[in-house]
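Down below is the structure, laid out as structure tokens.
Missing here: one protein chain of the complex. Every other protein chain is in place.
Each chain carries a letter (A, B and C) given by its place in the written order, and its residues are counted from 1.
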Amino acid sequence: METQVKQIGIVGGTGYTGVELLRMLAVHPEVEVNCLTSRSEAGKLVGALYPWLHAYSDVMFEAPSADALSACDLVFYATPNQIAMHDAPALVEAGCRVIDLAADFRFSDLSVWEHTYQATHAAPELAKEAVYGLPECYRETIANASLVGNPGCYPTASILALLPLVEAGLLSDTQVILDGKSGASGAGRNARTDLIVAEASDNFHAYGADGHRHGPEIADQLTHIAGQSIEVTFVPHLLPMIRGIEVTAYVSTSMPIEEVRDLYQTRYASEPLVSVVDSGVHPETRWVRGSNRCTIGLYSQRPGQLIVSSVIDNLVKGAAGQAIQNMNLMLGLDETLAVPMHALSP
Amino acid sequence: METQVKQIGIVGGTGYTGVELLRMLAVHPEVEVNCLTSRSEAGKLVGALYPWLHAYSDVMFEAPSADALSACDLVFYATPNQIAMHDAPALVEAGCRVIDLAADFRFSDLSVWEHTYQATHAAPELAKEAVYGLPECYRETIANASLVGNPGCYPTASILALLPLVEAGLLSDTQVILDGKSGASGAGRNARTDLIVAEASDNFHAYGADGHRHGPEIADQLTHIAGQSIEVTFVPHLLPMIRGIEVTAYVSTSMPIEEVRDLYQTRYASEPLVSVVDSGVHPETRWVRGSNRCTIGLYSQRPGQLIVSSVIDNLVKGAAGQAIQNMNLMLGLDETLAVPMHALSP
Amino acid sequence: METQVKQIGIVGGTGYTGVELLRMLAVHPEVEVNCLTSRSEAGKLVGALYPWLHAYSDVMFEAPSADALSACDLVFYATPNQIAMHDAPALVEAGCRVIDLAADFRFSDLSVWEHTYQATHAAPELAKEAVYGLPECYRETIANASLVGNPGCYPTASILALLPLVEAGLLSDTQVILDGKSGASGAGRNARTDLIVAEASDNFHAYGADGHRHGPEIADQLTHIAGQSIEVTFVPHLLPMIRGIEVTAYVSTSMPIEEVRDLYQTRYASEPLVSVVDSGVHPETRWVRGSNRCTIGLYSQRPGQLIVSSVIDNLVKGAAGQAIQNMNLMLGLDETLAVPMHALSP
Partner (left out) sequence: METQVKQIGIVGGTGYTGVELLRMLAVHPEVEVNCLTSRSEAGKLVGALYPWLHAYSDVMFEAPSADALSACDLVFYATPNQIAMHDAPALVEAGCRVIDLAADFRFSDLSVWEHTYQATHAAPELAKEAVYGLPECYRETIANASLVGNPGCYPTASILALLPLVEAGLLSDTQVILDGKSGASGAGRNARTDLIVAEASDNFHAYGADGHRHGPEIADQLTHIAGQSIEVTFVPHLLPMIRGIEVTAYVSTSMPIEEVRDLYQTRYASEPLVSVVDSGVHPETRWVRGSNRCTIGLYSQRPGQLIVSSVIDNLVKGAAGQAIQNMNLMLGLDETLAVPMHALSP
């Protein structure tokens, strides 16, 4: 008996996360994209916008249609914030499962979402049922979820950096400092002067240092995992490069560094996409370029202190790759099917 | 009566700090380079190694000679660590003034130097007399110094980031976290595989996260300025670009952010080469590319917390430019003579 | 008797060529900028847009005013094409001298301009009187000109690459092939998706390969200099970097390569801003980064063939630096006053 190939829809397929979804789905043996929508580019061929996606050269972007989408087994929302919260309820109602790559369904505490995004949520009930799509935390509930809120890029790198410690209740101070750095693809495919090569290459700076919306997302999750309030200070910075996020976390714990390393290696031993490097080794973003892996290093400069360096590809483990991982779990497939396991390096 | 043009020597002129010294001295009206030495490149023309330094095309690198150097009014050591500590005493004895761009004369507490560099200091008495070459702190003593230890690149950005607060005794916790990022020129003109474009461009990673030798230098100075022990956690990272350092500092203070900003603006108002940006603005390394300026931004995400972002050009304010500034002070000249005031941007 | 400081106006000071003009004029001892205009940014401070131009922090961009401009000794048009041709006649009439950094006054043959820019020229009489601002060719006429058309970036690199050969009538074939490459600042400060780091860094491609408007400008000048029609094939390419143009020229000549090198070295011996490198050396764009120099290398792979590699900084010798050089000539000042002579490298 043959497995039925699953039908997949992508809403907003023209941004970088949409392109990455297509790159991965092109080699997936168990699914096919049968609905690809873009409000702005409807009527154009994928090949005209993304000449390197040869598998989809002749596929046309369509205007979003509720009927076409609800006929899919699963739909990705690769749209800006506050799109999926309007559209997902009808799809879920129609039996279609949904993964939102934006922030609408990522918060366990909706009041935090409303404060962070300065809006009223359009689907508060559904938001409560939604599962945060971090397989390393929520693998089983993701598998059964109707709706998954795919984690943000900085939150993925940050939460995986602290997960074993927080789960084990080993933070000796609830204050956490996260210094994040991201490649420019994190800002999306936007024609902004501050992103052009003449301004953003050979350059580096912080942004959002008074508060960035990924801070509350990280705090919400860590608090949820810890079972107590965790305060997060998060400062992001823009790197003069395309892909990659590194987060350096500064936390307090009384556990000695070698024991912490054992704890992490044990916790992640069976995780297919998280690696913990040896003492003295520093993870590099190029080790995960194009791949769905998170690689973590652990350090300490004085007793009581833990420093964690965590790297991911912001478009893969930080977005589209993790979404495919979630899709595989939801469809009962091998979690790593079509998920890039190796980096492109050099 | 004419001012006599001063005679300048440069030892180790073939590294990046040596090249930058030449770039600036080429337009200095009151000094001339009359002794340029390099052990490895003796006999070669500057023009052969650095075709863009047209003012020195036909100058030849000489082997270092104590006689030639001691005839200079002032000598720069643009050499690796632990060279100047052997040579400087004789020069100082001979009445020649010395600026060491390496770390030999930067520590107020020599035991910290010895622990950090794992060596015995060759000139401990002279080291005690040496002045730390940060004009914003020690302008008057620099002017009269025989020997100046020019600050490290990360320490310059870090100390200027915290100076007003530390001077005023406003740190409410003596623990300071400094997350530093540097362009690849900070690693010098070294043929290392990990620095080639194929490995280090489009890449980012921490290094020395278990302890980097600039940490103790920063702690030594902050402790000296504060009059109490300051504990520094410092993690450097390598940026995929040529020039520029950004340090994000996380400290505790009960002073509200707006008062902190006033404090900084007042403290630096008369400094020709330090700027404090307005609320909400984030300094960019390109704003100081090629210039001798330090630009500082101040932020806070919760009461009791201060976040500082500080940028410099690691080869200018972090090395050669600050050295010229010190030279001007020592020779009684206008402090900013021949010092680059404007960045090259884009 | 003191020289009177000259009054300078800049129209369109917010683009990259405008910023570069300000950077250089800030250190010019004989002129001052007394009128800085921008239609789009009128009312803003220079410091808000260009925080690194400390000398002009508190200067405000004004709306362009014919009165204010015509009171200047000399006005730079750092505007898009087809602005100066409307405004310059009145200024010239009023006795103000004008340097246009756009293409309106660069063509000796106006029909070529009209065909290339697909427009009717608004000041054809003035265009005939205008001098092409390449000092290496037209130093004396520039000095006396009312109106100078400042050469394009690719044309500057290309014409200097071939000038000695063309002047001497040594081309054995009137077909010239020019393969040009430019850093992204050549596209200006424009918010274009194809220029953002995520798309244009770590990337390279040709553009305008069926014909780019700098081709006719080069052909027009070479034809004028040669006194016979020269056919130019010019293909530009976009480099994943900020500044720098390299042009590789492929031409035919029966003169042996060593004699050609002698010819070039003799021709450029007294030029302050053109260098010819030795056999086997290849000029690098970083050797001229931020400087007003053109550096040229000469090669051959077979008898009868000459290959020339020519590098400039597109914003300096290819735009603002050459304009300052022209201004100095027009005002009777030392040609290299305030002109950057040394590159910023590394």
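Here, a contact is a pair of C-beta atoms (placed from the backbone, for glycine too) under 8 Å apart; a residue touches a chain by one contact, two chains touch by 3 or more.
Predicted, not measured: the structure shown is a model, and the values here were computed from it.
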* If the full complex is used, which shown chains touch the chain that is missing here? -> A, B, C
* **Of B:L101, B:A200 or B:A338, the residue in touch with the unshown chain** => B:A200
* Structure fact -> Only one of C:K181, C:H214 or C:H342 touches the unshown chain, namely C:K181
* Of the residues C:G211, C:G227, C:P256 or C:G332, which one touches the chain left out of the display? -> C:G211
* Hey, which subunit B residues sit against the chain that's not shown? -> 16, 183-185, 187, 189-193, 195-202, 240-242
* Absent-chain interface as seen on subunit A, which is shown -> 16, 19, 23, 26-27, 50-55, 185, 189, 201-202, 242-243, 275, 277, 281, 286-291, 293, 295, 315, 341-346
* Structure fact -> It is residues of subunit C that touch the chain not shown, namely 177, 179, 181, 183, 198-199, 201-207, 209-211, 215, 231, 233-235, 237, 239-244, 246, 248, 250, 280, 282-286, 289, 297, 299-302, 305, 307, 309, 311, 346
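Convention: only the chains that are shown with their structure count from here on.
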* Asked: Same or different: at the subunit A/subunit B interface, is the fraction of residue numbers used by both copies above or below half?
  -> same
* Taking each chain's centre as the mean of its CA atoms, how far is subunit A from subunit C in angstrom? -> 46
* Hey, how far is the Cα centre of subunit B from the one of subunit C, in Å? -> 36
* Structure fact -> In subunit C, the residues touching two or more other chains are 16, 185, 189, 201-202, 242
